[in-house]
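Sharing a structure here in structure tokens format.
A protein chain is absent from this complex, but the other protein chains hold their places.
And then chain A:
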Amino acid sequence: MPTSPSLRERTAEAAAPVPPGPPNKGDGRRARPERAALLRRIGLRVLALAVLLGGWQLVTALQLWSPVLVPSPAAVWRALLETSGTHDGVRGYQGHTLIEHLGISLRRIFIGAGAGVAAGLVLGVLMGTLPWVRVVLEPAVAFLRTLPPLAYFSLLIIWFGIDEAPKLWLLAIAAMPPVAVATASAVASAPTALVEAARAIGARRGQVVTSVVLPSALPEILVGVRLAFGIAYSSVVAAETVNGLPGIGGLIRDAQRYNQSDTVVLGLFAIGISGLLIDAALRLLADRLAPWRSHA
């Protein structure tokens, strides 16, 4: 090629604007105000929490209501200590520590909701890709979605007894619809432009599904998964209304029977805090698995 050096230089030049360093230039400039805003937000939340706790302490100190109705923060703290170790020869609450109760419930949620999420994924992909499957299954999924889990729990007990099976089934059935609906809608609305781009490089039908439809649906599917775990979380007390001990829902139900409101409140905190942690973990996972969502 004797004659094209000028063009080659230009070609090389065109690559020059790619900076070799870290991907996001200018992050340093933005970092400081962003960090300040973050600190302010965290500070505000800590303050709100302190105000809430102070109000709670004040209300109980004034003894506006009986301690049976509104237990003091100190009583809840005592319940935490009592249920976390062995006192007077009694281990935790009804033979299990708080962490064990929570762990057993979490295990139920992960197995039950996990199965429900898996089933929802399969159903969602089928509904999103095959119109007749959607026509057949959509009403059933919508129907299931409107039912409160406690309503079909009775039937599950008649079918599966009172051990683990009905609890896992309840959580699975509660978790399935949101994933199925989210997956079906995301799969059905795969971007035509990218589907065409995949066909243009020779992707066959199945390959279009794996290379474009599923990845592009992933962010929405992950939102469905978060929703499913949230629903499973709020259903766990329902799942543990019958023969729920050990289990955090069973603990709450059992403590209610003896008017141990401090233990009930403790159980609520345990469910709420672990639920927040799991939701945060799922959100982190979503950002990790689908980083392009925030850049699209």
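Just so it is clear, a residue touches a chain if its C-beta (ideal position, glycine included) is under 8 Å from a C-beta of that chain, and two chains touch if they have at least 3 such contacts; residues count from 1.
The rule is short, and it goes like this: contacts and distances are computed from a predicted model.
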Per UniProt, the name of the complex member that is left out, chosen from "Redoxin domain-containing protein", "ABC transporter, ATP-binding protein", "Fumarate reductase iron-sulfur subunit" or "Membrane protein": "ABC transporter, ATP-binding protein"
Of A:Leu144, A:Leu194, A:Val242 or A:Leu268, the residue in touch with the unshown chain: A:Leu194
Chain A residues touching the omitted chain (full complex): 2-4, 6-8, 10-15, 17-18, 20, 23-24, 193-194, 196-203, 207, 211-212, 215-216, 218, 290-292, 295-296
